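Structure incoming, see below.
A single protein chain has been omitted from the complex, and every remaining protein chain is retained in its original position.
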Amino acid sequence: MNLPATDIRTAPAEKAPKRQRHIAEEFRGKFYVYFCVLLMIVIIFSIVYFIASRGLAPFIANGVSVKEMLFGLKWNPEGDPAAFGALPFLFGSFATSLLAAVIAAPLGFCASVFMTEIMPKFGKTLLQPAIELLAGIPSVVYGFVGLSVIVPFLRDTFPGQGIGILAGALVLSVMILPTITTIATDALRSLPSGLKEGSYALGATRWQTISRIILPTTLPSLLTGVVLGIARAFGEALAVQMVIGNAPHIPHSLFESATTLTSIITLEMGNTTSGSLHNNALWSLALILLLMTFVFVFVVRVLERRVKR
Amino acid sequence: MRAKTVDRIATSVIIGVAVLIMAVLAALLGFLLVRGVRHIDFHFLTSFPQAIKTGGGIGPQLFNSLFLLVLTMIITIPLGLGAGIYMSEYAKQNRLTDFIRLVVEVLSSFPSIVVGLFGLLVIVNTFNLGYSLLSGALALTVFNLPMMVRLTEQSLRAVPREQKEAGLALGMSKWKTITSVMLPVALPSIVTGSILAAGRVFGEAAALLFTAGMSSPRLDFTDWNPLHPTSPLNPLRPAETLAVHIWKINSEGLAPDAPEIAAGASAVLVIMVLLFNLGARWFGRVLYRKLTASK
Amino acid sequence: MSKHAFYTKDLSVYYGEKQAVKKISMEFPAREVVALIGPSGCGKSTFLRSLNRMNDLIPGARIEGEVWIEGRNICDPGTDVVSLRQRIGMVWQRPNPFHKSIYENVAFGPRYHGIRGKKALDEIVEECLRKTALWDEVKDRLHQSALALSGGQQQRLCIARSLAVRPSILLMDEPASALDPVSTSKIEELIAELKKEYSIVIVTHNMQQAARISDKTAFFFLGDLIEYDDTQKMFTNPSKKSTDDYISGRFG
Partner (left out) sequence: MGKGKPVEMKKSFVMLLTLVFALALAACGNNSSNGSDNASSASPSASESSSASPSDSAGGEKLSGNVLAVGSTALQPLAQAVADKFMAEDQYKGISVQVQPGGSGTGLSQVSDGQANIGNSDIFAEEKLDADKAKELVDHKVAVVAMAAVANKAVGVDNLTKQQLVDIFTGKITNWKDVGGADQKIVIVNRPASSGTRATFEKYALGTKTEDLQGSIQEDSSGTVKKLVKETPGAIGYLALSYLDDSITALKYDGVEPTADNVKTNKYPVWAYEHMYTKGEPTPEVKAFLDYILSDAVQSGVVVEQGFVPVSEMQVERDAAGNVTNK
């Protein structure tokens, strides 16, 4: 019988160059993907390097103490004597982002429970796209709406000028709602259905099932979403700057002007000359932001490890 | 009995929250669109902005936003695909891979302002690209890249293993199998995801303030030579995008109709994002159908 | 042609610490069908997949021993696995056509291996589709998506696809288990036809199928090759008790 293996590609001589070809092809492909990955690593290292090179200058060259930067209450880099207390900004950043998470987290959980347990069809076709749309709205638009709607509303409803931590937190809570909801929904969807059915089979109500079975098992994932939300809120700049007031002090109430790390950077970066101490102090704040990113990523990792277990 | 009452209350609270979220979104969209849409007409979308007179448009800004998006995607997609392919197909289970995964994660959670400052320091000043579209696109690449990498990785991982094995079993190199067999399968979800990511690029402002700049040269829309400084296609010219323009006229607008322009521009931006969202879903579906089902 | 298409020598496969296939030596006669049977997890699929080193893809998998095909030991680190795989076709449990047109599914492989020219490709496509009895069913819609075909048609297309790169060996991993009875019988007819040209190794859970289509049968249990003999003997008079127990349905 005529073996088909030899009727078209006959000569073994032909095989040699072909083999070269697929090896070369593979090598080119590998080279390319390694290049892409390496580029990412180069990017991240250069970001850390360049920001640190500016941000560390005040501590190294100008003798500003780290302690003052982290715990000082007074920010007056061009004053005499200059003061570099960034605690009010740290406070503002933490306060707004945590408060935003406190507002958004329960809403996000409820929305995801609604989408997975109560009305999955309606949730999937309407609520989920709606929430994803919230994520797509640009932050300047949020700032614009915050300044035009939330600030006047707060001003009329509560004592104070309307701007402040609460205004910032409200704007941010809408912005981070999608992050929290999406991750929570994914976690709830990926639950083995046997778990739920077992609970229902024992005669538990839906709420009992949700509160005793579903929420505890998905808690680490839910927290991951919250932490990612906080991270996003922490780094948001323009929307917050428009509604928070930007006074470099720790406010006495939620309705008093305050500042975040990001808003002080956007506010002052353009007004300072590069290389000046004031400018470098702002880079130090950027460095703090950068380090906080690492902290958030670390926390998320710890939480994810718990999910896997 | 009591458990049932609690259940009923909890259920209504949850439904209430869902309704609340829908209401917030509706109010938000309503507010933006009602205030903005009546300012949108052909003239508004195509004419140049006016510094102190009424009747300015957002033509160049709209063009800049779209062009910047295209530039960013041109840079991001090949790099993101490459790194995503590495993560899903070439990465071995070792510390290096863990480290790269960490890099992607950190890179994706950098605040946009930090990336903008980095862009100012390195791309604008050190590499001397100036405030330009290219600088802006490079800065946006920094955000978009990790998104693209994850997207590619997840989409490729979702490709059934048999597809890959089928390619390999035909005696193809791994690279060929990935690019010709697996990528087409993963394409619909990659496309959908990257259009959604593109919507986010469209609205980014903080990073662009420091990299793409806050003004445009007087563009000459009859000159399409990318080397001319006033040509719309010149990637080395400064460019104010729509999102940056909203920020600028909100803060510094001198024109008497600045609030209307801001409202109109916000509405345009939101409509664009909406289009991106719907477009992504639609396109992904069409692509999927085209690649799988019969015609 | 030698008597044996290929053979293994002391072939072991490990997943991490676990030894899934234990030092198996087997000879596969040319142009005959060998069925691998055994309970789930007995290592028969793993064994099959190591014959074209498809297990390389699974993280943590490791091969020891030798597999000799066409005078080469494919477990040798210097082996060009990619070229090797072209000589060995493979068919999976679930039909897995490429997300391309019917024509492209078949033409993709030969084109990659250097066959240009529409005419040559057209010929190969027709030839392969005819061999798998698919030609008459699809000749009018060659350029439509392969995913629109029925499951059984898809599986036959997958066989056609692997034939197109001119292998001498076909590995089949439960090729009919996901199909309806009619499609299954078509695949079985096809196998009977194909063994005139190819050496076929098939993993199956279906005893009757093994009895119907194979010339020789190997019984695997817990990673060991318990018995390997002519199918007729295996099913009528096995020499090992556990083989008898399994075939007669007493366990597994």
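Chains here go by letter, A, B and C, matching the order in which they are written, and residues are numbered from 1 within each.
Just so it is clear, a contact is a pair of C-beta atoms (placed from the backbone, for glycine too) under 8 Å apart; a residue touches a chain by one contact, two chains touch by 3 or more.
This structure is a prediction, so every number in the text was calculated from the model and none was measured.
When you scan B:214, B:242, B:263 or B:280 for touch with the missing chain, the hit is B:214.
Among A:54, A:232 or A:278, the one in contact with the hidden chain is A:278. When the omitted chain is restored, the residue from B:238, B:264 or B:284 that touches it is B:238.
Summary of contacts with the chain left out: across B:81, B:140 or B:249, the touching residue is B:249. Across B:12, B:125 or B:225, the residue that sits in touch with the chain not pictured is B:125. Listed here are the chain A residues that touch the chain not shown: 30-31, 34-35, 38-39, 42, 75-79, 147, 151-152, 155, 161-163, 242, 245-249, 251-252, 256-257, 259, 264, 267-276, 278-279.
Contacts to the hidden chain, counted on chain B, fall at residues 51-52, 92, 124-132, 213-215, 217-218, 229-230, 236-238, 248-254, 258.
The rule is short, and it goes like this: only the chains that are shown with their structure count from here on.
Distance between chain A and chain C, defined via averaged C-alpha coordinates, is recorded as 49 Å. Residue positions of chain C with contacts to 2 or more other chains are 82-83, 87, 113.
Among all residues of chain A, those that touch two or more other chains are 22-23, 26. By the touch rule above, chain B contacts chain C in their complex via residues 92-93, 160-174, 176, 180-181, 184-185, 291-295.
The part of chain B that touches chain A in the complex is made up of residues 3-4, 6-7, 10-11, 13-15, 17-18, 20-22, 24-25, 28, 31-32, 78-83, 85-87, 89-90, 100, 102-107, 109-115, 117-118, 121-122, 125, 142, 145-146, 149, 172-176, 178-179, 196, 199-200, 202-206, 209-210, 243-244, 246-247, 250, 262, 266, 269-270, 273-274, 276-277, 281.
Residues of chain A touching chain B in their complex: 22-23, 25-26, 28-30, 32-37, 39-41, 43-44, 46-47, 50-51, 54, 106-107, 110-111, 113-115, 118-119, 123, 126-127, 129-141, 143-145, 147, 149, 174, 177, 204-208, 210-211, 228, 231-232, 234-238, 242, 262, 265-266, 269, 274, 283, 286, 289-290, 293-294, 296-297, 300-301.
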